[in-house]
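Report on one structure; see the data block that follows.
For this depiction, one protein chain was excluded, whereas all remaining protein chains were kept in their positions.
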Amino acid sequence: MKKTSVLGKIYVGLIVAFLQLPILCLIVYSFNESKSRAVWQGFSLKWYQALFQDSEMITSLGTTLLCAFLAAIISTIIATVAAIGMNSMRRFTSTSIMTVAYIPMLNADIVTGVSLLILFTMLKMELGFATLLLSHITFCIPYVLFSVMPKIRQFDYSKFEAALDLGATPGLAMRKIMIPDIMPGIVSGFFMALTLSIDDFIVSFFTTGNGVQNLSIKIYTMAKRGISPTINALSTIMYLVILAILLYTNLRSMNQDKQKNRKGTN
Amino acid sequence: MRKLMTLVLALLMIAGAAMGLAGCKDESKIVRVYNWGDYIDPDVTKDFEKETGYTVRYEMYETNEDLYTKLANSNASYDVIFPSDYMIERMVAEDMLAKIDMSHIENLKYIDKEFLSLGYDPNNEYSVPYMWGTLGILYNTKMVDGEIDSWSALWDEKYAGSIIMMYSQRDAIGAALKSLGYSLNSMDDQELQQAKDLLIEQSPLVLGYFMDETKDKMIAGEAALALVYAGDAVYCIDYNEDLTYIIPKEGSNIFYDAMCVPKNCKNMEGAEAFINFMCRPDIAARNADYIGYSSPSTAAREQMEDGNNPYAYPDLSKYKLEIFSTMGEKNKLYDVIWTEVLAKVGE
Partner (left out) sequence: MKKQKSALLALPMAIWLLVFVLIPIGVIVYYGVTVTGPDGNLVFSLSNFARFADETYLKVFLRSIKIALYATVICLVLGYPVAYICARGTERFRTIVMLLLMLPMWMNFLLRTYAWLSILENSGLVNRILGQFGIERIQFLYSEGSVIFGTVYNFLPFMILPIQNVLLKMDDSLLEAAYDLGATPVQRFLRIVVPFSVPGVISGITMTFVPSVTTFVVSQLMGGGKVPLVGDIIERQFRVVSDWHFGSAVSVIVMIVIISMMVLMNKVDKSDVDERGVIL
């Protein structure tokens, strides 16, 4: 690996700064005493207090997290199991399934959203958490599938068969041999699903109702109503939590790599 | 890996707990309210919950048309909604509203008689008045030369880029019809076509098409003029003294927003309790003071801080005001006109 040139570093730095800039502004504003973002009236934590007292906001945060985790877990299970099954299918069948799975990835969110809305309406399902979750699982499945599939293609089936020959049940062989091997694909698919679900607005917009709001929808209605400093406080907390999680996981994996390298050199 | 999974599970449990707090309540104790954005004092709902033991699940919409679409097409169920006059008429005609047993609304006696049994609900069976108001122009005296008294100001090239229009079809088309000298309830295809052309002609001058955002922008001085409801004008003038509100001389709209119960409501008792609570003079006064709209209850106005605001309670005999009525078969035409206006805006 080469050292990055100074010019390159400056360019990357500028782009990264551009991406952080608006969020950093929100963070500064979140400590502003005044409601108006125009004037600085002194340091205050009152918007944080207001945020924690805003039960609707807390509920919508809960809805977002619950929906994201459930959608990520369920879609990961469904897609991983399917990926394992598809590997032993005839090429034509598995390609057809892949093509259908590719549709939600290629299709515009708005089309996915309205088509599900009409489906739920025709089935006389009441819009709410259940419909929200079903929709999120639907658009998460392909991302998990496409991140697990390559790992399964790379998986060496002779290892699996060896385990069977040594008397392992297919279930045990799968748990002990196959799953650990394809784990990186499962994990990255899971996180992809999680990110997409937390980030989604458009599909949620069409498929939820009856008072069930996730964070995106809550912010949308608030943003249409003018600037509210409680959103700034929320952004700050989210930014810091995410930063902490990312730092933690990255530092850990870096440390593990170092330890591995050390072992390797010995 | 295991640690990561633990972390994930812990987060999941927290989320579950947060949901549980909101979710695990007895259904018969929940009142689902679907109201306009910024159309209630949030403390009032909290007091209602405290006093009655009901839990309010509150959602907001932007325009009457949003409300209609939500109720007509999706399987949404709400217990209390706040449609305006013409929308109540349409919903009654399409059998979407339940009759309210007015004997359960004890506090109805505080609502002034002149607001009951109006044209949209002649027998007073479906609706309980909540607020009323006029449609007019809010403008910033520092950014506008002289006084404004006509709709034509919204088409004045002097104010290009400084005009805010409403993202609401009846109101925007209504303003155009009035400035052409036609009725707000015109069913004439030619007149409507002219109104549409006028709105398209106006679009280059418009800063943006907004509903609830308008207040924030007018207070901050981001635009000179805006088409608004009187109540929002009262709210804005409270924060920015440079603002003033007028009802144009060509005439305008007077509207009545009322509380109704949709046919598929799940908690009639809760809905009635909520409506009754909103009619109590001290509560109605708090709502009207908070949002700035005009209360239909003299008893409430007597308890308000701002019960005689000149913008909210003008001398109605001085203006030519019309109520919107439902368009029947022409509803569809309004939809098409509005869709086309907004599609042409960007040209």
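Going by the order they are written in, the chains are A and B; count residues from 1 in each one.
The rule is simple: a contact is a pair of C-beta atoms (placed from the backbone, for glycine too) under 8 Å apart; a residue touches a chain by one contact, two chains touch by 3 or more.
Keep in mind that this is a model prediction, so the values were computed, not measured.
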Sole residue of B:Y245, B:Y311 or B:W338 that reaches the chain not shown, by the stated touch rule: B:W338
Touching the left-out chain: which of B:Y39, B:Y78, B:Y209 or B:Y256? B:Y209
Where the unshown chain meets chain A, residue by residue: 1-4, 8-9, 11-12, 15-16, 18-23, 25-26, 29, 37-38, 64, 78-79, 81-86, 88-89, 93-94, 97-98, 100-112, 114-119, 122, 134-135, 137-138, 141, 143, 145-147, 149-150, 153, 170, 188, 191-192, 195, 198-202, 206, 215-216, 219-220, 223-224, 227, 231, 234-235, 238-239, 242-243, 246-247, 250, 254
Note that chain B touches the absent chain at residues 63, 65-66, 68-70, 72-73, 161, 167, 169, 203, 206-210, 217, 220-222, 332, 335, 338-340, 342-347
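Rule of thumb we're sticking to: only the chains that are shown with their structure count from here on.
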Taking the mean of the C-alpha atoms as each chain's centre, how many Å separate chain A from chain B? 37
Show which residues of chain A lie in contact with chain B when the two form their complex. 36, 38, 55-56, 58-59, 61-63, 65-66, 69-70, 117, 120-121, 124-127, 183, 187, 209-211, 213, 221, 224-227, 249
In the complex, go through chain B and note every residue touching chain A. 1, 4, 8, 11-12, 14-19, 21-22, 32, 37-38, 57-60, 62, 70, 73-78, 210-213, 215-217, 220
